[in-house]
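All remarks here apply to the structure that follows.
Note that one protein chain is taken out, while the other chains of the complex remain in position.
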Amino acid sequence: MDHHKLVLPEHMNHYGFLFGGYLLQWIDEFAYITATVDYPGLRFVTVAMDNLQFRRGIDTGEVLRFVVDKAGTGRTSVRYRIRAHGIVKQPDPATVLFETMVTFVNVDAAGRKTPLPGQT
Amino acid sequence: MDHHKLVLPEHMNHYGFLFGGYLLQWIDEFAYITATVDYPGLRFVTVAMDNLQFRRGIDTGEVLRFVVDKAGTGRTSVRYRIRAHGIVKQPDPATVLFETMVTFVNVDAAGRKTPLPGQT
Amino acid sequence: MDHHKLVLPEHMNHYGFLFGGYLLQWIDEFAYITATVDYPGLRFVTVAMDNLQFRRGIDTGEVLRFVVDKAGTGRTSVRYRIRAHGIVKQPDPATVLFETMVTFVNVDAAGRKTPLPGQT
Amino acid sequence: MDHHKLVLPEHMNHYGFLFGGYLLQWIDEFAYITATVDYPGLRFVTVAMDNLQFRRGIDTGEVLRFVVDKAGTGRTSVRYRIRAHGIVKQPDPATVLFETMVTFVNVDAAGRKTPLPGQT
Amino acid sequence: MDHHKLVLPEHMNHYGFLFGGYLLQWIDEFAYITATVDYPGLRFVTVAMDNLQFRRGIDTGEVLRFVVDKAGTGRTSVRYRIRAHGIVKQPDPATVLFETMVTFVNVDAAGRKTPLPGQT
Partner (left out) sequence: MDHHKLVLPEHMNHYGFLFGGYLLQWIDEFAYITATVDYPGLRFVTVAMDNLQFRRGIDTGEVLRFVVDKAGTGRTSVRYRIRAHGIVKQPDPATVLFETMVTFVNVDAAGRKTPLPGQT
């Protein structure tokens, strides 16, 4: 599932590149939305992120494309790989600017881990 | 080096707990500040985070204490471990609510990796 | 082109529904991104919105799906229809919660109207 | 009723002008406040905006003056015209930089349309 | 000169009242705008605030009315008194919920104190 974000001056750090903290906030939201679309009616909480790699500085005016792919499931959890590309200011839109893995766990209303549909 | 943050209603997700995206944004800022205090005059960019573990839901009104410790250095890089504790709403302020490792690289004005002081 | 947004408590008005001001801000960003993807390399400014209709209150925790379709082009302008649906809390994801039309004009670096590609 | 807003760097788009999304957010708030002052004790929801025209780019440091005038009433609704002027950076403070019409409907606590005072 | 602000859930502290930090931010903006309207073309910087008194908790949904009055001028400075009233949720709109004095100094482009018009 794809998501896009416009990088504005309010997102810059003092070096004139995207402040990583905003990127992380967007990742968390886009991964959560993807899980919610894939598994309607479940209740997910983020439990882990791995291998966050910030590969390039990102300019204002860039439009980021986040590609979110399911990378695997456990009994109560699902993992997504997220890659960000720049489609306006990068010479090659296939270049990966940022990459990470996010793991969600399905919980019930009391916060207890609960099997995904089809798991027991 | 310690940092503190007050968790406000504006930081909540729709389940009534701290939205992870804000936590990640604070981590990035606190780790950067710590590196800047430890290495005055250098220019750091975040290149990686590892092993982010969200262990507990965090309530509004919580005051988070972030403990940032240097975990190691390379020729051009420095790593920090960050642990977050809750000092108002947690029964035990030693409980780790969130944990990660952040890696910064020292760059020159052109963005090239540059040795840390004392490295060659 | 589709865009999604998670509605969080920070977006609520004092009646407990999505504050319309945030919805408008998201619309402007999503329409702009769509135009940028459709017409790479052009420089668009928003000149008008029409027929904004707020049809339903929107709850926290809702995931909004914005469907952005090209509705027409002029010599220097392009129009998009935007419709928002709720995919988590609405009984029918086909229900339109909000609808508008956005018009962009293509400008040069000096801000003068400039024909779209294929126009003269 | 007049409202004023200082345009700051955090409100800029990547072309160096006011991001339209912020302007729309302010409009919604200022129109709502005006309706609340005009009709104390009622409960208004925004149902429509029309004829939004972005006529000029707006710079950082501008102080915007929003003039909000009642344009008409229906049995359960009231309409306001909003015009924005620039009083610091525009050569003529009478120039209209942005204009729209906002329609509110008066609702009861259950969200049902309710006549305005003096209507039946 | 009057200014108004709608208090939204995003402005609450964890006790369910307006977070004072937002109130202070609005005060600074409204006082600055007033000085800019009173003295077109000058360049003001805030140098002091005095006697900030937070007298009452403020609820979400409140519409605050800020009354900003000139309290005096020096050779290079001007002082404003700001009082905030609640016009929706307070039984008496004359009640002062918050009060302070703000002092601005007129500076030139190099930041040096500069006499107000009519001063030498």
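As written, the chain order gives the labels A, B, C, D and E, with residue 1 at the start of each chain.
The rule is short, and it goes like this: contacts are C-beta pairs under 8 Å (C-beta built on N, C-alpha and C of every residue); 3 or more make two chains touch, one makes a residue touch a chain.
In this text, all values refer to a predicted model and were calculated from it rather than measured experimentally.
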| item | value |
| --- | --- |
| Omitted chain's touching partners, listed by label | A, B, D, E |
| Touch list for chain A against the chain that is not drawn | 9-15, 19 |
| Absent chain, residues of chain D that touch it | 6-10, 60-61 |
| Residue numbers in chain E that touch the chain omitted from display | 15, 17, 19-22, 24-29, 43, 45-54, 57, 100, 111 |
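Throughout what follows, only the chains that are shown with their structure count from here on.
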| item | value |
| --- | --- |
| Topological distance between chain A and chain E, in contact steps | 2 |
| Taking each chain's C-alpha mean as its centre, the one farthest from chain E | A |
| Chain pair with more C-beta contacts, C-D versus C-E | C-D |
| Chain centre separation (chain D, chain E; CA means) in Å | 22 |
| Euclidean distance of C-alpha centroids - chain B vs chain D, Å | 40 |
| Whole-Å gap between the CA centroids of chain B and chain E | 35 |
| Junction residues of chain B - those touching two or more other chains | 9-10, 15, 19 |
| Every chain pair in contact, whichever chains are involved | A-B, A-C, A-D, B-C, B-E, C-D, C-E, D-E |
